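Report on the following structure.
The complex appears here minus one protein chain, its other protein chains still in place.
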Amino acid sequence: MEFTPDIGFIRKLKRNSKAPLKQCMQCGNCTVVCELSPVEYPYPRKEMQWAAWGLKDKLVTDPDIWLCHQCGDCSTYCPRGVKPADVLASLRQESIIHHAKPRWMGRLMSYPLFLPVALILPLAIIILILLLAGTLNTQVNPVNYGTFFPHAILNSTFGSLFLLTVIGMIFSIRSFWKDLKKSYPPDKAQKSFFKSFLEAIREIITHRKFNKCQTVKYRTYAHFLVFWGFVILLFVTLFAILSVIFWEYPIPLWNPIKIAGNIAFLMLFTGTSIMIFERIFNKEKAGNTVYFDWVFLIVFYLLILTGPVLEIARFTNWSGGYIWYILHLVLVWFIIIFLPYTKFAHMIYRTIAVAYLRYSGRK
Amino acid sequence: MTEKMIGIYICTGCDIGNCIDVQKLCDGVSEEYNPDVVQTRPSLCHAAGPDLIKNDIKEKDLNGVVIGACSHRFHNKTFSFDKEILTERVNLREQVAWSQEARNEDTQMLAEDLMRMGLAKIKSILNPKPYIPEDPSKNILVLGGGISGITAAIEGAKAGYEIILIEKEDMLGGWSNNLFKQIPLEPPFQEPQERIISEKILELQGNKNIHSFLSTNIEKISGEPGNFKVLLSKSGEQTSLKAGAIVLATGWKPYDANKLTHLSYNSSQDIITNIEFEKMANDGNIRIPSSGKDPKSVVFIQCAGSRDKGHLPYCSNYCCGTSLKQAKYLLNIFPETNVYIIYKDIRTPGHYEEFYKHLQNEERLFLTKGDVREINVNGGLEVDFQSDLFREEIRIDADLVVLAMGMTPSNSEDLNLAYRKGKGLPELKYSFPDSHFICFPYESRRTGIHAAGTARAPMDIPSSMEDAGGAMLKAIQCVEATGRGESVHPRSGDQSWPELYMQRCTDCKRCTEECPFGSYDETESGTPLPNPARCRRCGICLGACPERIINFSNFSINSVSEMIRAVHVPDEFEEKPRILAFVCENDAYPAFDMAGLKRLKYSSFVRIIPVRCIGSINKVWISDALSQGFDGIIQIGCKPGDDYQCHYIHGSELTEKRGENIQETLDKMMLESERIKTVFLEINEYDKIPDIINDYVEEIELVGMNPFKGM
Partner (left out) sequence: MRNPILVIGGGISGITTAIEIAEVGHEVVLVEKLPYLGGKVIKFHEYFPKLCPPYCGLEINFKRIRENPRIKYFTSSTIEKISGDKGDYQAVIRHEAQMVNNNCTACGACVDVCPVERENEYNYGLDKTKAIYLPHELAFPFKFTIDENACKKQACSKCVEVCDYNAIHLNAIPATTDLKVSSLVFATGWEPYDANKLEILGFGKHPDIITNVMFERFTAPNGPTGGKLLRPSNGETPQNVIFVQCAGSRDENHLPYCSAVCCSASLKHALKVREKNPEAKARIFYIDLRVTGRNEDFLNKVKEDEGIELIKGKAGKIEIENNEIYVIAEDIASGRRLKTKADLVVLATGIVPSAVESIENGTEGFLDQLQNGYIASGCAKRPMDVSASLKDATAAALKAIQL
């Protein structure tokens, strides 16, 4: 293997992770204290060596960075203070960009300068659609988002855009899959990928592995809340769509689904609040937070916050709700449509990586 | 010789009085030796005891005192009287009261024998009269004008000694002159620091007590500490001077890179040594030698020749730090150049770790553990290595490769000693001259000549500077001790020295050959020429001499023979064998004391004679003992071999070699070979003593009594 260090990549990693990663002395302590690292070819010691040498190709195609839940044990105990957790986090950003289809989308989404575009573009498109639909009237009373943005148009617009996202994601997954197979050929595969996938899902929904983290316990709980809040809300949304088609809409407040939705909000709100709080006030343990993290976290947080505003506006018949609704849709766009290009993509890569680890027979 | 007036003082404390019949002991020995005073005291070591002895010395004109009490290793100062008074301690506590059955006939016999041995010894020894070379010089000769030699000279001069510094080159500084910079020694340990040599040279030149001779070689050194006659030559012109002691600081040479064929040193001018690289840096001209261009990719290969059984089996200590420093030069000068260091282990002990850590942060410095397989030379350089950290074969394209060469010591024969045992210092291993490198790093096998710096062991500049101070101190100590007529370590302060009765010498050369310290020179015909100031008083020559002509005033063939003869050997029918134990006073004797302290019991048939080293045991004592009726002789000394513990290098090893001669003695007397036994005992193995002694007594009982008994 001929090695050519990529100095630019080292600089970028250092900048993003704020970790003195070159200082690694290759003791392997990080691998040891990591509760999630596999027995065979464990991480993150090897990643740290590649990082110190600027071996970009190896790193961005390395599936192991996705096994990491960034609990920070490795950083806490690192004898050299090189913060492997933060390095891996930066690498995951690079991996998302690397696998993004089209890749320029990934790259753009990681530039802070692109943020206004990423928000104004959806806003413009939504307003354009509303203008075309002729429903752009914020004075309609009582407040009814369904007439403001007719469900059929909403579902078809967002649906088709989401389809594009899914197609992009499929290509991303394909390239990720290739990396997986190249890195760890599934020679010893004992079971089908599907079975492994189910196991992985079980592991993820229980946060069983995540729970092993020692340094930042709160992260597990916060993520657990966010994860389940999101899942519940996903079902609530599905139900809402069905409800629009088959039953009544808006769903009454006493409906269990509505109640579940509100509980999910509380979960999401609490979880995300903890995450943001910890990232601001407990930097040492939470690890380094860069734009890539902030933009996702804050947009997600705003998205969550706009939910009850809409709900309250509807019940209080406050016409300002329409503006919030547009804002809400812009944020939904950012989170859902841009999923493969933001930190949200971790959901996909990590699930596949965890499933593949089981599938490949690697211990 | 004035007649000996002897007093016997026996302590009854610490169970001695309970164990043996002290009155009977006093009566028994008095009858035989007629001492002038016999006294017993319940605790002799307390104020009244020493005062009593002092009083008797004064009132009754005693000149010899035999004290039967605890081991001589305790209360030395309590029982030390005027210098003229001979004092002999008989160990009735550790060897009798604490290790034998109380109120037992055999124990009583042991105690009586020990007292007799003490008395016999004191009657046959004299207080030593120190040997001091005529008009001893206190000047110190420093050989080598590198950082070690310069530091030694400065530090010695600061202590008030005149220093003569000899350098064969025409300028001072040695290897340090080629240095661009040095590894930082102070926080924050980030940038290489200015080399220290320049200020040291200035300091040296400003010191009036240091006399430097450049372009000068040593033609010859003869004599002994306090009186080394040094013949210098400078471009054919000879000068002679006198020095009291010598510091050898002749430095090192890099290992021959041509021998490293797998690293292709010969095949490309772009593969250079770290010495060549340092020179380029110092000249301000770091270039790719073949093209003259700036290097873009430089690989440092650590342990080039070091830690390699085919080349230098040891670690050269300086190379890891040096390569890090040299990498830093490159990174400072060429910010676009990639620098790689391939190591086996990064060895940056102590605070060097800080330097290592700081350097790691260099963006373009790449370190990894790896074994370099080969360097392909075809246009550029391809360095192939297997890396454990990457777990794969790696190839790096380089335009410059720097080999971190190991260190070999300079040849100590530059000393040109006119010694019978050779021109230089004896080597311990891999050409490095030292001996007890753990406990006594400056112990030299050529008394008064101390190696310092890289001439002694592979080390870097700060270590060399410390080492120079240490070696200089030992040189100063040697001239001071010689001036007082005393030995240096390990028998520091000993004023006895070997005197030879030359009329009976047969020029057999045994003494000149076996002296571990090269004390003896030789005439052409082979007659030994002793140099007592070189002597370390181990007595190995005394043990070696078949003609028994080498004696110390207080340790002689006669004194030990008298002790042997003083033992009452029961006749064969009493079935009480007698075992004579020659015990090394350095390690085995303290071990017997510790066995006593632990109240470990062993056979009371053994009679212990401490010796300076088991190498000092003369064959005649063995035949004396056997003729006297001793049934077995056991010699207990320190461990020989590669990791020898003998304080006199090969004293205990010699005992093994001399075994053949002793076998001859046994054969002549038609005695069984079991009657002589050698045991090597470590000082902390006191727990083994009962088994060693008791097993041997059993073995001898099986062999049967010595037929010479009572003859």
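Should a chain be cited, it is by its letter among A and B, assigned in written order, with residues numbered from 1 in that chain.
Quick note on the criterion: a residue touches a chain if its C-beta (ideal position, glycine included) is under 8 Å from a C-beta of that chain, and two chains touch if they have at least 3 such contacts.
Being a predicted model, the structure only gives us computed values, none of them experimental.
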Of B:317, B:338, B:416 or B:706, the residue in touch with the unshown chain: B:317
Contacting the left-out chain in the complete assembly, out of B:288, B:372 or B:389: B:389
Selected residue (touches chain absent from view) among B:467, B:631 or B:653: B:467
Which residue of B:458, B:577 or B:640 touches the chain not shown here: B:458
Chain not shown, touching residues in subunit A: 25-33, 37-42, 45-46, 77-81
For subunit B, residues in touch with the removed chain: 13-15, 42-43, 45-46, 70, 73-74, 76-77, 155-156, 158-160, 186-187, 307, 309, 313-317, 345-354, 357, 369, 388-389, 391, 429-430, 432, 436-442, 457-459, 463, 466-474, 476-477, 480-481, 484, 488-490, 492-493, 586-587, 590, 594, 597-598, 638-639, 643, 645, 647, 682-687
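Here is the rule we use: only the chains that are shown with their structure count from here on.
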Inter-centroid spacing, subunit B versus subunit A (mean Cα positions, whole Å): 70
List of subunit B residues in touch with subunit A within their complex: 338, 346, 356-357, 360-369, 389-397
Contacting residues of subunit A [partner subunit B, same complex]: 1-3, 5, 7, 10-11, 14, 20, 22-26, 46, 49-50, 52-53, 80
